[in-house]
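Working notes, structure below.
One protein chain omitted, others in place.
Letters A, B and C mark the chains as written, and numbering starts fresh at 1 in each.
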């Protein structure tokens, strides 16, 4: 039986709500995180708006882009120390939030650095996403986030996104109480619960696989010497 | 030293050109395929427009959606027999071709079936994409294709897409001869060559990893009994 | 009081269902079309799968891309004769259907031709879209379709898309009967009904405006002589 003890995960919430207690996305992120915790994974939950994060394709926005403050370097350190990254994003106008976009930009700004094998920095890790909204856009947000993850080196395991939206139009958000039934909207949605469960297990499996084999193999993907591999010279 | 002999790959070309000899996308797909062949991977190249493929969210478009002819079932059999899938798509108006969309739809129509572990059909396999155009849209096409792959069960390894476009605007396509220099456009683009090499190696690595561990682990992702895993009941 | 008599619209259904009677998207398209008809607009409804349409960035897929048959030229003639175009698309895996993509490709293949003012062919017309699905993706489909419309010359009026999806996950499609209540799913969704109404009226308003002023003004947008307009030379 596989044990996931020894793995760690960062859950990064890109909600636009200043107070994490108001975030509907957090409620679904917690469902995923609770599965990881029960399996022995060390989980850290970060609410982006608890921090001041600077803009710019830089690793230090104060020194390099004139920001007043920048807590990103500390967050980046935590992302780099974790085996798993899960970004949670609300949907606004069909796409991911400005904060989710900011997180990707700041991670991308470090992607030129190399890991100990000489691969791009995020090789050897795995990532997924949690998306909630009341209208539409779970898959559109997933497309952008998962694309970004694999582009900078993460492995995207099967069914690496999950989410909830209500029927077309404005309406209750995930976890809002239903005044008629007292239940919380979305909590009994089998599709959402199943996908959240599957994503969470697949992230743990993938992280364990990468841990067991010592990261992603490096032949052919080390930027410094890709030309030397078989057939590359013919290009 | 890792051997990739025993692995197989299907390269599916969603070019809109009837004759595969006219497909610019095929030229870049062949660069990737040639690396796989040199490593012992068995490669099959399929040109979609060599076939008549019916429309519909069905496994047999003749029987179930009134199509005149439907070669998809034969293609689907090949996709299921392969460890690796690479879809090649041109870009038109910034997005993937109608044929690439058709391929995804037909694959999705089978996704309710299960593999021998009871997982969705495409679990245990890995996929990537090759994109060419003369304007813009490599990443947009990659987002849609890679999202679809992971959604139906494929693992998306790091840097699973590659492509080429020219400077903004119409102009030469990938592999067109440059009348001034005699060289072929794009062939000496380091970025394209490097990404093609990296994608190809990562697909082989990922397929080998999955082969070595007997497919993707199944705890928590088997649709039939996901409710039984730790903590899922609390949902 | 404005009269819309004298205007015409083509509604093009990119459903994957062979029989139009099975198309859920058609049900919502008909709601829009019925408003236009009541205002005197001449409406033609085209079900793409009633036709054989060839692939390729060509105006005649038989002559120029080896297709067995190609009914597109007749459809293109109708699109060119209409003031308004509405494309209806289902959502599969979060994006528009292969047939909607095919329609855009075939329209784009004619976009190099010019209208009587020397503008791109579709100048002087207006377009919108109707999207239905049971999961998610109304806005993602709208983004792709509306972008394509404006890119080839259509005016996109305010709130030019409408659609319906259910709560996250598979479930009833638009117009399916609810076995409990006997009502049809989505029919009493205020958001969908309101957006469908607004889109329809805005398309009629926009078409009337363009008719009244004799098409879109041509200064600065005629490909043949854009360099001659003020300040363009400085580029």
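One rule holds for everything that comes next: a contact is a pair of C-beta atoms (placed from the backbone, for glycine too) under 8 Å apart; a residue touches a chain by one contact, two chains touch by 3 or more.
In this text the structure is predicted, and so the values were computed from the model without any measurement.
Note that the undisplayed chain, when the full complex is considered, contacts A, B, C.
Across the entire complex, the residue among A:95, A:131 or A:160 in touch with the chain not shown is A:95.
Within the set A:16, A:38 or A:213, the residue that contacts the chain not displayed is A:16. Of the candidate positions C:93, C:109, C:143 or C:168, contact with the unshown chain belongs to C:143. For chain A, the residues touching the absent chain in the complete assembly are 16-19, 49, 52, 55-57, 65-68, 92-99, 101-102, 104-105, 108, 144, 147-148, 151.
Residues 2, 31, 34-35, 38-39, 119-120, 122-123, 139, 142-144, 146-147, 150-151, 153-161, 187-188, 193-194, 196-198, 200-202, 204-206, 209, 213, 216-217, 219-221, 223, 226-227, 229-232, 234-235 of chain C touch the missing chain (whole complex, contact as defined above). By the touch criterion stated above, the residues of chain B touching the omitted chain are 93-95, 135-140, 142-143, 163-170, 186, 189-192.
In this section, only the chains that are shown with their structure count from here on.
Taken as a contact graph, with one node per protein chain and an edge wherever two chains touch, the assembly is complete, since every chain touches every other chain. With centres set at the average Cα position, the gap from chain A to chain B is 24 Å.
Averaging Cα coordinates per chain places chain B and chain C 29 Å apart.
Shared interface positions of chain B, i.e. residues touching 2 or more other chains, are given as 144, 147, 151.
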